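All protein chains of the complex are present and in place, except for one that has been dropped.
Chains here go by letter, A and B, matching the order in which they are written, and residues are numbered from 1 within each.
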Amino acid sequence: MLGVCYYPEHWPESRWSVDAHRMRELGLTHVRIGEFAWSRLEPSRDRFTFDWLDRAIDVLHKAGLKIVLGTPTATPPKWLIDAHPDILPYDEQGHVRGFGSRRHYSFSSGTWWRESARIVEIVARRYGDHPGVVGWQTDNEYGCHSTTVSWGPEDRRAFRQWLRRRYQTPERLNEAWGAVFWSMEVNSFDEVELPNQAVTEVNPAARLDFQRFCSDQVAAYDRMQVDILRAHAPGRFITHNFMGFITDFDHFQVGANLDFASWDSYPIGFVERFPFTDAERALWAETSHPDIAPFHHDLYRGVGHGRFWVMEQQPGPVNWAPWNPVPKPGMVRLWTWEALAHGADVVSYFRWRQAPFAQEQMHAGLNLPGLDEWSVGGREAGQTADELAALGPLPDTCRSPVALVYDYATAWTTAIQPQGKDFCYEELVLRWYEAVRRLGLDIDVVPPGASLAGYALVLVPSLIHVTPAALTAFATATAPVLYGPRTGSRDDTFRIPDTLPPGPLAGLTGNRVTQVASLRPGLAVPVEGTVSGTAIRWREHLTTTGTVLARFADGDPAFTATNGHHCLAAWPDEALLSAVMHHMAGVAGLPVVDLPAHVRLRRRGDLTFAFNYGTEDWLVPTQGTLLLGSNLLKPQEVSIWR
Amino acid sequence: MLGVCYYPEHWPESRWSVDAHRMRELGLTHVRIGEFAWSRLEPSRDRFTFDWLDRAIDVLHKAGLKIVLGTPTATPPKWLIDAHPDILPYDEQGHVRGFGSRRHYSFSSGTWWRESARIVEIVARRYGDHPGVVGWQTDNEYGCHSTTVSWGPEDRRAFRQWLRRRYQTPERLNEAWGAVFWSMEVNSFDEVELPNQAVTEVNPAARLDFQRFCSDQVAAYDRMQVDILRAHAPGRFITHNFMGFITDFDHFQVGANLDFASWDSYPIGFVERFPFTDAERALWAETSHPDIAPFHHDLYRGVGHGRFWVMEQQPGPVNWAPWNPVPKPGMVRLWTWEALAHGADVVSYFRWRQAPFAQEQMHAGLNLPGLDEWSVGGREAGQTADELAALGPLPDTCRSPVALVYDYATAWTTAIQPQGKDFCYEELVLRWYEAVRRLGLDIDVVPPGASLAGYALVLVPSLIHVTPAALTAFATATAPVLYGPRTGSRDDTFRIPDTLPPGPLAGLTGNRVTQVASLRPGLAVPVEGTVSGTAIRWREHLTTTGTVLARFADGDPAFTATNGHHCLAAWPDEALLSAVMHHMAGVAGLPVVDLPAHVRLRRRGDLTFAFNYGTEDWLVPTQGTLLLGSNLLKPQEVSIWR
Partner (left out) sequence: MLGVCYYPEHWPESRWSVDAHRMRELGLTHVRIGEFAWSRLEPSRDRFTFDWLDRAIDVLHKAGLKIVLGTPTATPPKWLIDAHPDILPYDEQGHVRGFGSRRHYSFSSGTWWRESARIVEIVARRYGDHPGVVGWQTDNEYGCHSTTVSWGPEDRRAFRQWLRRRYQTPERLNEAWGAVFWSMEVNSFDEVELPNQAVTEVNPAARLDFQRFCSDQVAAYDRMQVDILRAHAPGRFITHNFMGFITDFDHFQVGANLDFASWDSYPIGFVERFPFTDAERALWAETSHPDIAPFHHDLYRGVGHGRFWVMEQQPGPVNWAPWNPVPKPGMVRLWTWEALAHGADVVSYFRWRQAPFAQEQMHAGLNLPGLDEWSVGGREAGQTADELAALGPLPDTCRSPVALVYDYATAWTTAIQPQGKDFCYEELVLRWYEAVRRLGLDIDVVPPGASLAGYALVLVPSLIHVTPAALTAFATATAPVLYGPRTGSRDDTFRIPDTLPPGPLAGLTGNRVTQVASLRPGLAVPVEGTVSGTAIRWREHLTTTGTVLARFADGDPAFTATNGHHCLAAWPDEALLSAVMHHMAGVAGLPVVDLPAHVRLRRRGDLTFAFNYGTEDWLVPTQGTLLLGSNLLKPQEVSIWR
């Protein structure tokens, strides 16, 4: 199903009805509203002006649209900030991050929790049982604009409380952090400072605890909103719209609060955000890279317990990337079908109509700025809606053959201690994901500790700390498992394990890592054996009791196997990565299709989808029944067959 | 005529007379003094020590020099700052910008206005009718070192007043800014914050208003000084020495206060400041690019109502660029003749003698550091003075065939919302200017709304907001007009026009822009037709009722014409830009000369000047009477013919 994000407060009331009917006409079924409207709902303290929203909801509902209502906490109004400046967040240099845009609050402000609970309850009580409101969105894009972490007095206060709960005594804190180093021991929790503004590098265990604390604060804040909504909006679903490439809180943890996950998909903008090469950025500038959105679909399907929406789908050029090209014709349709192929229940475009004013005036909508006239994206949305209607209900999404274990704590840990400037966990994960999808395989993204039963192949690009639950899952996996560099290299308190890395995995893998090297650009180590290629960026020196499948040029093991537990002791270049994934697919008994860089496949139930991101045709290798498109998959085209 | 900047306070009184006579001997007629001397005029509150300046002025006057006296407000002394720290400006991060160099004041400080008026009046009363003081310079280089904008409490106070005057009610402010977006509405002007230190992007209309406010403050402050000077210095001219490549206040607006404009010409230093490629920077490192100084001459002739001076002319290597090479022999003379060719009344070198101490000790003068001995630049100044004397009075400057519409507000708007990281208005303008001068054509730089009568060709590289006055000027122009990208894309409140871009120009051009794309390096779109080349950086998608002169590769219009109103819907590469300018010159009926990259022509009255910036000779294509130089224009040489 398709939906759209709509801001009735941006347009004269006389246009609402026209808009609602054109939404239906286009084939949309859902509409999200309200998440930035606080100043229109409560223009000053306790003066409430909900009447316009009542009418807007009625107009949309009467037109047959299902409404998702956002809590308005992403934009506390000026009168509230002026009355309670302790709401504001602080940056790492200790400056207040002020009013003037959005997300200007600290998750640790006590005032902010009270004010959030107050407005959420008021909104929830008013619309909780409205028949048109089928679900709720908490806040908007937690963590966007680096707002997970704040460095102010309220944050310090809350962090000290969190530490007190975690460690009970200063002695245990000192022990956990190894605070004897550089005389950093404290005599009380009130002596603990936030890990910023020190003369040089701060204790990594302290930084990790601060990151855990910040992540916990997001989850607890979300839980507070969810609890209020559940109390007053019975039977309605609750979701949150996550942002891609935001890793500074644990999305699985917030996902546990929700009925399902949703996310905001801006495939082209993300091309500039991910550390692609300039050549890749130019290549994918007008289509996005073929794994950027899919990876997130698979991630949020995992965060959402198997269900997800795209709450905001890019419908044309956006405004916030360093460059903002126009998507190639067909891409808005392609992205929509792709989200559905990965299991999306609803794809909701952002936004209905381009706003001619304010910060996002250069962000396309389904309609041209200020007008009742379809944009290119609007026309493609309509075409997709028609095709979707013709196709009928989509089958359920099945378990994928491949599980990729994704761990937010590993993102934090490697950012705190990269050891090599270009060791970027998100990049490693996406490169592994890309290599597997180039083999035509579908992937589920799962958190560490989740059951791995039923998968044919398990990939662990890196997992710094292997928890007991994760160890159990690996030990009981029947599929072959591939562990990447740095796996098992730290314990729960950021210590190197007593047995050296891979710590708890020593038994399963037979390995022991005695040294690691980060390799600057220009340094590379050839790897030869069952697989071959080159190690770049990172290389481990290890001994193994297992089988050595490939060796570095100096003879040391590079790729090992012990009873199905495989270790890759390097950051692989493209050739080595591809060879390793081919090898693992062979071990797993998975048939593969070697796809060109610009084509991807994806199954949903008994349907197979193919997508062409490139400039050359691709011959679909199927004997199945084509339901959409043709066997000759043209650029920016979609084919679906059963 | 030639002049020099002189600091009697830097040298023992015994040397003043020697200096004055050597100035005359060199052929100089004017001397500027006094603009940094506050601590020597009033070393502590109300203790005045003007006697030395009295004597210095007398010595210079008696030697036959005409004196330009600067008000000393660019350098408030320490005792004043200590007594009134509210004078100090703030940077965008909220830090005070302290004492220790110059321009350490905010244009919005109430104290500062009172103190400025006080010292200006004292100086003006003392020297207003001195026969040797022929004119005045207000302050020094407004805006230099990013001092137009300040972000402190005094600035916030004044900005709120400015908004109150502009909008009367908070409701109108909210409406103008589209403040409903992200709940940014205010209930009173006292709730408005400066547009800095927000969590993410700030409202662009707010930023534009803040920029307008800052620009207005500069003009009003200058006006305050001008009013005092006019009251006490009857019959003397008043000017200000602007700096090139400073666009954060409207120079035309300040120019309106003045009798004529002057500017400080540092051609080599600017090579590092303008976004040239590294290859261009190496090519022009020792001569400057041949359009850098000329563009500014033409700009300030426009700012100065047809008259301008070079108040500070680079006489050798300077101290403030990342690299400071020695100009090639001949360049000081070349730059001087070039300024005169573009209409300068006086070219005044900065400075008489290199100071062996303090911040600018590596800045060359006409004399070597601390010595009575000509530098290379001093010798070239003397040669130029001799040649100038031989040539006799220069004819008046005539109207040029080409008008280039230059708009400070477009510089602000595109900086606030670049949409593509490399969309730089100043760069676009200079590239258009360069392309036209490569055809041997002279250019007048005019503000939007100025009459375009009498021009053969009008160029509008970009003009984001087309005011009614500008529209009238375009509509009544008899010459062909060429509009560049983004023209007409916003209204007065930074909104996209209801009719889409080009807004008010829709009628004249027949165009309607539905989408725009910014193109990262590596993306480019071929253009073919009457002209051909490549679109880079920016491309518009438009429909037209006019003639399509060239199309993008996908068939969309790239270059259109309707009754002489031409639109270029792209940022052109060098080939496309050159082709378009050739085409426009043809339409305008202007004969052109294809000049090599290193040669430029310029007329003043019935004289034609040629300048060679390069390393190869150039054969002057003239049958006229040579007054200076030869028909074979050698590197770094000047030829003048009638």
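Some notes on this structure:
The definition used in the following text is that a contact is a pair of C-beta atoms (placed from the backbone, for glycine too) under 8 Å apart; a residue touches a chain by one contact, two chains touch by 3 or more.
Just so we're clear, the structure is a prediction, and the values are computed from it rather than from any experiment.
From the set A:S14, A:T200, A:T277 or A:T625, the residue in touch with the chain omitted from the display is A:T200, counting the whole complex. Within the full complex, the residue among A:E191, A:E373 or A:D386 touching the omitted chain is A:E191. Against the chain not shown here, subunit B presents residues 9-10, 36-40, 43-44, 72, 75-79, 82, 89, 95-104, 144-145, 147, 272, 278-279, 281-282, 285-286, 316-317, 319-320, 322-326, 354-362, 364, 368-371, 375-376.
Although one chain is hidden here, its contacts on subunit A can still be listed: residues 93-94, 177-187, 191, 193, 195-206, 417, 419-421, 493-498, 500, 514-523, 541.
Quick note on the criterion: only the chains that are shown with their structure count from here on.
Rounded to a whole number, the gap between the C-alpha centres of subunit A and subunit B is 47 angstrom.
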